[in-house]
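Missing here: one protein chain of the complex. Every other protein chain is in place.
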Amino acid sequence: MTLPALLIAAIVLTSVSGLLALAVPRRPALGQALACAALCAGAVLGSVAAVGALLAPVPPALTLPWGAPGGALALRLDGLSAFFLIPVLVVPALGSVYGLAYFPQARLGRKAVRLQILFGLVTGAMALVVTSANGMLFLAAWEVMALGCFFLVITHHEEREAQRAGFVYLASAHAANLALFAMFALLARLAGSFDFAAMTGLRAAWGPATAVFVLALAGFGLKAGLLPLHFWLPGAHAAAPSHVSALMSGVVLKTGIYGLLRVTGFFEAPPASWGALLLAGGAVSAVMGVAFALAQHDVKRLLAYHSVENIGIIVMAAGLALLGRARGDAALVFLGFAAAVLHVVNHATFKALLFLGAGAVVHATGTRDMDLLGGLARAMPRTAALFLVGAAAISGLPPLNGFASEWLVYLASLRTVYDLGPVPHPHFAALGAPVLAFVGSLAAACFVKVHGTVFLGHGRSRHAAAAHEARPAMLVPMLVLAAACVVIGLFPAALLPALAGAAAQWSRVAPEALVGPAASAGASAVRVSVTAAALAAVVLGAWLLRRHLLRRGPLGPPPQVETWGCGYSRPTARMQYTGSSLADALVGSFRWAFFPHRRVLPPRGVFPRRALYRATVPDTALERGIVPALAWTARMAGRARSRLLGAVQVQALLLAGGLVALLLWLALGGGAPW
Amino acid sequence: MTYWTGLVFVLVVVLDLLVLASSRLRGAIRTVAFQGAVLALLPLLLPAPAAGEHRVVHMVALAVGALVVKGFLIPGMMLWAMREAAIRREVEPIVGFVPSLVLGALGVAAAFTFSGALPLPAPELHPLLVPTSLSTVWTGLLLVVSRRKAVAQVLGFLLVENGVFVFGVLLSGFMPLMVEAGVLLDLLAATFVMGIVIFHINREFASLDTGRLTSLRD
Partner (left out) sequence: MVTRLAAAVLPFLAFLGLSPLLLGAVTRVKSLFAGRTGAPLLQPYHDLRRLLGKQPVYSRTTTWVFRAGPLVGLGAVVAAGLLMSFGGAPALLPFPGDFILFASLLGLSRFATALAALDTGSSFEGMGAAREVTFAAFAEPALFLCLVALVRATGSLSLSGMLREGLPELWRAQGPALLLAATALVVVALAENARIPVDDPTTHLELTMIHEVMVLDHSGPDLAVIHYAASLKLFLFGALVVRLALGFPFSSPWPSLGVFLGGMALFATALGAIESTMARLRLDRVPQLLVAASVLALFALVLLLR
């Protein structure tokens, strides 16, 4: 079978996989298993196609005619598409395996069937988004994906929280679609066709090209959750079932990144200001994303804000790659592009792992509030260990995959200060390194908080006491993702040649120019692996030594006692540091950006009876920006409507007048009004 | 020689940042005094644009004047006013110490990055001269804007004057000695008035918070 045929088979199979859930109405569990199997089969086929495409000398492509105006069923699987296609298919497949235990059709009935159908549909649509080579096809797939996600977010449509989150999501998705329609219309006008092939190689001239870039930033930025366009994201991720959150955070957001990379790839020699803008915007997004994450106590909202942070890191890397193209620096192009794409893959693995782990916790305890949990590592040790892998990976700690991609971002940003090539370098980009270090250590602090308060110490409430280990169907997908985190982290060098090929196709730099930088980065990456091996050897050696010392001791096995309470004899679980208290000092240093809702009842008197402290930090962009602005618009619109303009006749008159004016302009002026 | 002059400029900027970060007013006054004394070295270290007997006298006079006024007279008077008014710390600045430090650093970075692009009336004596001057002026204005206590605001104005002084060294070829002496004298008089005002505000209101003065009506 040829690669395009495999790809089409994968898209079709995943899109319709959910319908199999209806196949055996008598035995819902079997139906769900069939649907899941179909989705997994589609993922395998698609991944094979992607790997084949990465190995093929020429990107496989296929074009079929399509009735839509300007549209064609054109698919193309170049390096960029292939690197996105694998996580786009694999993460949902693992999510649907997880769903077998987490969202069983046998118990939840029609709700689970609906979710299964939409899950497959969104997966297929995403696969089409990242492989389509025609603007109309892209927009159609994008619309299906966006609407499918809306219905996934409101899976629990009877809950007010889900309704509100779904509405905010729908509004933002439509705003994004509007921007993208305008962008593709402009692009098609510049290129003369909706085909990506025709758009490739456009001159990045002032005016229309800038408009395209700004529209892409708005539309794709809204989808990716780039600050301050992230406002829909925390609510939607928190309200959706956990495997849906994994799908949305792990891969749906990445379609925004894909779009941004694809559209900037069309242009020849993009101006340096585009790269600088992406770099600065990404840095703001990364810092503020992790700051908001620190302030959360709902574990899923917290993870959602970490998506904002990681999208910021990816956008920083993309900005560096664009700077490299603007300056004609092949090594910078390679490092930035490879960092962005590798971080996309890595974030898909560890964020999906973390959401699935959080889902297992919510499933076992019935609450998302971390300050009510604690000590779950005893009841659910496997979940705790797997979650820890994801936590270390997202904090950018070696030897896991998060470090591998962040290391490339560091190298890219430092390239602008040390290697003085023939062109003057944008030195300011070097500030990306300390910003990234700040973000990384804040992320580490945040995941010390999450893992420490959820899994370690004593349980803080009855929710924690009732916990039980996750079912195997939930653990296996997490295990696969954790293994991916470790393997990519240990052997990042293996991916670099393929990334160099993709970077060459994206930037149209001669592939030979990228071989050198890729080889030197690869040689360094091997040294990273060696250091990781040394780390493992020392840990193992110290462990053996300790075992030997404990065995040899004449006193028998070490005694088990209570935690030392510094002399206090009756410690309770409520005396532990909570997640909120752990992050308090760091949250305090971002006070200027937060508008917390507080409820405080301080202890009074000598023998205080009751005391209460409750603080939630809502999203500043949503609560202080979007909502007031929309409320103002609605008020103004209402005021305008209440006067003369309210009458239907007047509105029809205005419409007719506008139409006549436009037609007259076209007829007399000759040509479109731009 | 350029090396040591560079060190002096860097020291001046570090002292700027130190003033921004310090909450103890007494320490801040001493820092500004030290900065003034360091600045007094500048006319001696920099190469005179047009050599000559007259220039040397001019430069030495400038250095001695700056040392006496900036290093001793003004800080001494401010310390006296502090002692009389019995205040020690800036407790609640309008902009916190960490944010004002970060803002100061950004201003310094901008000054050092973009000062090369400015059109200058005189040939550049030292590559760090103009950015140091701009940084010092920026820090001084930041101090005036971000603090509540009158003493800290006077310190801000002193920093601004120090920045202007650095710039003045660049222009000393065009500027007669009398003008500089006049500026120094003006400053001395201004601080003197400020000191007395501080003393009186304190006696009348038992506070040096300038925010309270706005509630006065005449």
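Per-chain residue numbering starts at 1, and chain names A and B are given in the order in which the chains are listed.
The rule we apply is simple: a contact is a pair of C-beta atoms (placed from the backbone, for glycine too) under 8 Å apart; a residue touches a chain by one contact, two chains touch by 3 or more.
The model shown is predicted, which means the values in this text are computed figures rather than measured ones.
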Original post:
Just one of A:Val538, A:Ala634 or A:Leu662 touches the chain that is missing; which is it?
Top reply: A:Val538
Original post:
Considering the whole complex, which of A:Trp66, A:Phe151, A:Phe181 or A:Phe438 touches the chain not shown?
Top reply: A:Phe438
Original post:
Given the contact definition stated above, which residue among A:Met478, A:Val528 or A:Ala621 touches the chain not shown here?
Top reply: A:Val528
Original post:
Per the definition of touch given earlier, which of A:Gln505, A:Ser520 or A:Thr616 contacts the omitted chain?
Top reply: A:Ser520
Subject >> Contact set of subunit B toward the excluded chain (per top definition) >> reply: 3, 6-7, 10-11, 13-14, 17, 21, 97-98, 101-102, 104-105, 108-109, 112-113, 116, 127
**OP:** Name, in rising order, the residues on subunit A that touch the hidden chain in the full complex.
**Re:** 374-375, 377-378, 381, 384, 388, 392, 395-398, 403, 407, 410-411, 414, 417-420, 427, 430, 433-438, 440-442, 444-445, 447-449, 451-453, 456-458, 520, 523-524, 527-528, 530-532, 534-539, 542-543, 545-546, 549-550, 553, 555, 558-566, 571, 573, 575-577, 581-586, 589
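Basically, only the chains that are shown with their structure count from here on.
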Subject >> Averaged-CA centre spacing for the pair subunit B and subunit A, given as whole angstrom >> reply: 50
